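For this view, one protein chain was removed and the others were kept in their places.
What follows is chain A.
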């Protein structure tokens, strides 16, 4: 170990990204490639009655216009294909913006112009687009991915009845869209019965499985390539219909085809955070000990699938409350399928952390103190002890850095001239997953190492952290290790979603690098030509690419020397399955509200986290700032508006779907407890990416209450709600 792990080393992929050399899905040059453009439905519910492609086909450059009449049958794949149907298989329309035709032309501009000329007529039925119009149809959906939608612990009803203090409120959040800056792109290249896809994918191994099922093709015949991804945030975790349709179309026309979604198409083609209503009832003692939580949420579903993606994990497990009843209801609407979107548990957590602030105010207890009094030192639902949890340290560290002790708890009491200042806080937490992962590590005859894994870099720093860990365990300089990701030709490894990558991949990387180091040392000590010949293998240390006898640094070999004499590469593999779990933290927020103009600014954010061991402080801090910025978007601006009569998205663009820009964000201070979780095989690191930001919407709302005395429970907290 040479101390690379933990250091904030610069990104190994930084140079490729700042020079424009990094190749994203739509950047790969494919000889003979055609361009596809999807025609999407303009009604939300009904039947296609007429489809006229003649004008489109007549345009120069147009090669084909395919519809449900032309495509071969495709099987509906299982998870992570989230839709209950494959479009363009029949005439039924399930939502607005559903593919009904796929135009293929020599250039993208020709394909797009032709797409405008495809005439489609529908027999339209009246859609339902909002929860408010169908709440009486709410039902408890069946199991989803083997998980129930109802959880009971103790007797929450009775405990609530008996509680000395109760808070009961409704919290709501609208449809939101991921909006990665890179639009989804898929390029299909067939060679006989084999398919290569250049794909914007957060999980190439999963994409291969979905495509394999849809086309009834062995996985061995399918290769998915995705060396760089321009952001996913969950939108590119599932495989969506455009990938399947484009591959089918490429097979029909007998040439490679690329389809890239337009920004507007990304509002109906690749999932969203569902609209939510949540009724929360908390019961507590006068001392602020929670005695009951009843959490009844209602999510938008569709008529073709029933996945609930924003689970109520935090109401179920975060606090030490003996009586909990969680129900995750759904309502079927005529909308596209929802899906996972960065930090799905934020939806429930926003309600819980706001309700706790209301309880703290009701009881006259400090909000931090209330959380400490309800801290869970073992998993409250399973009773299992935590392998490591330092949430109490997070409250203490962040509160001190923020200056929380100076807070006057009376709403409206803190002012700066005409501006009202509010301080709010919340716990931050999210689940992380662990996925069986495998890697292959080659030490080549030049003494350099190459690590291959079919996971992918989605922006979080996977190339860098893997390279750091491998170099550290090998005892090589960072620049002697090359990490290759984003190709299913490499060993199967984790999906980059659910904060799973580091937790899943680092164990196998570490194991492979240790094994490779031992294998090379074994070669050296057994080789009469090596200066280390005869030294016991356990007495050889590796540093900066050299191998030394411990205590006698004059006896020195190197990876390069040992491998050159060996004459062929050393190849090892690593394989592990880690445990899933939770990461924790605390966020403190200051807002400044000008009542004359009803303008609100988030002026200061201080955070502290327990993600287990921090493998790279720079990339970890990057996740914090990014996550907090998502929290600001969730709290103050993000809102997909759906027309109630047509069920169409009316703001499918970045001009009217607002995301935070540089002028909206404050600086974010972050601290890490940085103690290894001995329960994690990833060198003590837990999954972390989705934890930062989960508490931010509630912390902002709580700060607004502190500044103004007004309690907001419906995000986004736009100016009209502050007037």
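What we mean here is this: contacts are C-beta pairs under 8 Å (C-beta built on N, C-alpha and C of every residue); 3 or more make two chains touch, one makes a residue touch a chain; residues count from 1.
In this section, contacts and distances are computed from a predicted model.
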item	value
Chain excluded from display, named as in UniProt, from "Cytochrome c biogenesis protein", "Elongation factor 4", "ABC transporter permease" or "(2Fe-2S)-binding protein"	"(2Fe-2S)-binding protein"
Listed residues A:42, A:279, A:442 or A:665, member touching the removed chain	A:665
Given A:262, A:514 or A:718, the one touching the chain that is not displayed	A:262
Residue touching the undisplayed chain, where the options are A:626, A:684, A:701 or A:716	A:626
Residues of chain A in contact with the chain not shown	8, 10-11, 13-24, 26-27, 29, 107-109, 179-183, 228-231, 233, 260, 262-263, 457-461, 618-619, 621-622, 625-629, 653-655, 659-663, 665, 667-668
